[in-house]
Structures are given as structure tokens and as C-alpha cells.
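Quick one: the structure is below, questions incoming.
In this view, the complex is presented without one of its protein chains, the others remaining in place.
Residue numbering begins at 1 within each chain, and the chains themselves are lettered A and B in the order written.
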Amino acid sequence: MMSRAHGFLIALAVLWAAVVAGLALPQNEIRSEARYLQRQWGGLGLGAHAAAGSCWFVFDPRIEPYCPNFERPFSALPNFCPRHSTTVSRLPVLTADAREPRSQVLGKGAIETLPQPRSE
Amino acid sequence: MPKLLFLAALNLVKNPGRALALVLGIGGPLFLFIAGAAISAGLSRDATVSIESGADIYVTFDRGGLDANIPVSYVEELSKSQFVVEVRPRIVARLAVAPETWALVLGIDPIAAEEATGLQSGRLFESNSKNEVALGPVLAQRLGLTPGKQLLLATAFTHKVVTVVGILSRKGTLWDSAVIWAPFAQAQELFGMRDLATDILIRTRDEISATRLADRLARSEPRLRIQTRGLVRRYVLQGYGVTSGVFSAIYAVTFASGVLALLVISGLGSKERRREVALLKALGWSARHILVLVSLEALLCCLLASALSFLFAFAWVRLFNAPLLASLFIAELDWFPGIEIPAQFDAGILALGLGVSLAITWAGTLIPTWRTACVPLRETLR
Partner (left out) sequence: MCPTSRNFAVRDPIIEASNLVKTFNSGGPFELRVLCGVDLKVFPNSAIGITGSSGAGKTTLLSCLSLLDAPTSGSLSFFGQPAQFLTEGAQSVLRREKLAFIFQDFQLFEDLPAWLNVCVGRFVEKASLRQLHWQAIETLEQVELQARADHLARLLSGGEKQRLAFARAIARAPEILLADEPTSNLDPDTAKLLTSRLQRYLEQGGTLVAASHDPAVISLCREVYELSEGRLRKATQA
């Protein structure tokens, strides 16, 4: 019984040594492939979404800065789309201080109607 | 203290069933927490690559708060600015390539000067190529395509057969997995976007130039949506931080209720346990000594559970690429992901997991122990 208790403590120490070794392994390396492709594409993808299947915003808010499900079905209450709720990243709307308020833009009446290929 | 530590270890060893239930009860959720947090940290790291390797400014049109396509003529106009080093138009769109299989079509010309290191097989197409594309690894695997094979791309505007000339590396980022990378002109043709791009990417001399240019553009052309690298960096990294915090908080609450229920069920408040506490008091232990012993038992349990869950999470994610697990945290991913899952395990995650489990276990054990220690001993020993 005594040896089992000592064995337990030794096993615990060994496990923690393995944990420390695991933490000491290099993890921060950024692969050259990733750098190359992102440079080629000018940056693509930011959120926890693999294929932009249904929500551009979660995939990359640079491409679509807004998720329409944010305000539906109850306005003023956040109601995330399923893509939000399954992910570990919730990205912010990027446009808050990057441009003039939307109402002002709309007020100028200079909006062009252009095709939206993304929902092809 | 060493004697108490020894006795705490002995108490765990002599009740292996109870110890195992506790370790599994703590370690199971902790495994998910550590894996999820590591994947989140890995994604955040890859997002940094995406931001830093990306453009300094993204310009597109704004239509009622949503993005709209921008005329390619802006490329020439923007190139004239003294702050600008390079301007590239891009098309990003989505396309169904098979039933329930979506591909992300990316139309942008490659930078020829760079050596193509991001390919797993085949070669990269030329900018003037009319029907050549490179595919993301997961998409290629799902469609069974290899270099040399052909693929039909059909949109409302046209349909065309393209040849796969290269497969992207599996060691890129998560977002490469389902990409169809085509030259810009080819994507324009495919989506009927003559003279249009979804966004224009600008590289400037430096960050200050980018800010100045963004300000100037915003003032001169209100129809444009302008996003600078600084803005993206600030919001995205803050978003990841907030998300990790919310994730951790929600997890801690769920974890707490689970473990506390487990502590009750697993019998830390059982009659036998209460008898042991009372007997130790009868033998001259003070309540403080008993609380130290129980704390040490909980500490050993949590240390064991957190070490095991860290090692399992590490092996599961780093060695086996997080099968069955990554798709819980990343949308649109298969149960067995065909791409390397980004993950970053750091001591902070482990310390947080250990701290939360300790706090919960201590709360769940010390309070009943204290209450037992305050009851007249004969009552408990009877």
C-alpha cells in the first residue's frame, strides 16, 4: 500500500515532466506554406470556419463585415447564426470606425446596384 | 506536509474507484477545454499570419452596409497614389462543385516572383492561363482530383471545364482547404464580372502610409468601404480574446456544475468519508489539518486529471489532427479533417484549466468536510 502511494506520486511527477516537455516543444512556428499562400492571396480567412459555406462573416469579416443573423429574429438582441454558435471565434464587425455612418452613405444616394457573386 | 501528502496519495490509491471517477469527471471536460482553447489559440495565430501577410488596405464598395463589387478601373486610379506599392484586384466567391460541396473560388493572379512553396503536388498556373486552377487539399480529396484532371465549374453566367494543375499543401492554414484558386480574369469570366472585382488589395509603403491613404480615400469617395490592416488586426485579435474569455467562462460554469454534481455522486460526502473525518478528529487532528489533507487529495486529483487531459489533448490534436473534435469547434469541417488543424498549447491554458478544476474541487470538498468536522464526533462515528 505504501509503495503504491509512492508509486502514485512518482507517476504524477513523471506525467508532469511529460507535460512540461510537451509545452517546451516548439509550437509557434508558422509554416512557410501558410505564409506563401496568404501572401499570394492578400490574406484570406480569419475565423473558425473552414469553407465559407454559409457565413462569409465568420470565415473572414474582411470579405463580408456583417452577419445578417446578428439582428434576427429579434432586433437589438444578438441571435447568432449556426456558424457562430459552433465556433470558438466570434469576430467583431469591422466597420465601426472605418467608414462614415451607414445612414450618411445612404443619404447621398450614390449606391450602385452591382451583382453579388458570393451567393452563387 | 510530506506525511500529509503521502496520506493524501494513499487515500486516493486505496479508493481507486472513487479516484478514477473524480479524475475522469474532471479530466474529461478539461480535455475538451484544453483542446478547444488550443485550437482557438492556433486559429488566432493563423489569423495573425493572414493579417500580416495580407494587404495593407482592402477596398470595396458599400451597398447598404453590405459589400458590393468594385470596378476594376479603381486599380489604375489607386496605383497613382504616392503611398502605394502594389494594387491587386481579387474575386472571392462561393460555388457548389458537387452536391453539398461548396468551394471557395478565389480569383487572384499569383505573384510570379515568389517560389511556389505552398503546393503539395503539381504546379502553379500562369496569370494569363484561361482554364487552369489549383485546388485546396480537402476539396481535391473530396472530389478525387489530382493534377491533370478536369473539373466542371458552372455558374448562372457560364460553365467551363478547367484543368487542375496543382494541389495546395495540407500545411497551409485552415482556410486553404476548400479553395479553388484561379487567375483573376478566369474568375471574372466565370461569375460574369466583367470590369468588376469583389475587392481591391493595396500594399503601401508602411502602416502610416496606409492610414493616410485610407483617410484620404474615405474622405474623397464615400461609396468605398475601406479596411486597413491595423483595424483588422485590432478587431480580430480582440475578437479572439473576447471569444476565448467567453468560451472559458461558459466552460467554467458548465464544468463547475458537472464536477460538483460528480463530487456529490462519487461519495466525497459519503458516510464512510464522514466517518474517516470524524475518526481523524477523534485521534487529535484539528479541522485545519483535515482540511489540508482534503485539499491535498483534491490537488493530487486535479494535478493528475489536468496532466492526463493535457497529454491526451496534445496527442489528439497534434499527433492525430483532432479527429471528431475539431469539427466541434470549427464550422464546415469533416469529422476527420483533411487539413492540419491549427493548435497552440500554452501553459496559460493548462494553468487556467488546473485553476478552475482546483477551485471547483476545493469548493466541492472543503465545505462538506468542514461541516462534517463541526458535527459532534460521536454522531458521525455512531
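Please note the rule applied: a contact is a pair of C-beta atoms (placed from the backbone, for glycine too) under 8 Å apart; a residue touches a chain by one contact, two chains touch by 3 or more.
Since the model is a prediction, treat every value here as computed from it, not as a measurement.
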Using the document's definition of touch, tell me which of B:Leu143, B:Ala287, B:Leu328 or B:Ala359 contacts the absent chain. B:Ala287
Of B:Gly64, B:Pro99, B:Gly148 or B:Pro376, the one touching the omitted chain in the full complex: B:Pro376
If the hidden chain were put back, which residues of chain B would touch it? 2-4, 6-7, 10, 14-15, 275-276, 279-289, 376-379, 381
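One rule holds for everything that comes next: only the chains that are shown with their structure count from here on.
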I'd like to verify one number: the distance from the centre of chain A to the centre of chain B, where each centre is the average of its C-alpha atoms, in whole angstrom. 7
Residues of chain A that touch chain B when the two form their complex: 1-2, 4-6, 8-9, 12, 15-16, 18-19, 22-23, 27-28, 30-56, 58-66, 82-83, 86-95, 97-100, 102, 104-106, 108, 110-120
Parts of chain B lying in touch with chain A, wherever the complex brings them together: 5-6, 9-10, 12-14, 36-37, 39-40, 43-47, 49-51, 53-55, 58, 61-69, 88, 90-95, 102-104, 106, 108, 110-111, 114, 116-118, 138, 155-156, 168-169, 171-179, 181, 191-193, 196, 198-199, 201, 214, 218, 222-228, 231-232, 235-236, 238-240, 242-244, 246-247, 300, 303-304, 307-308, 310-311, 314, 328-333, 337, 339, 343-347, 350
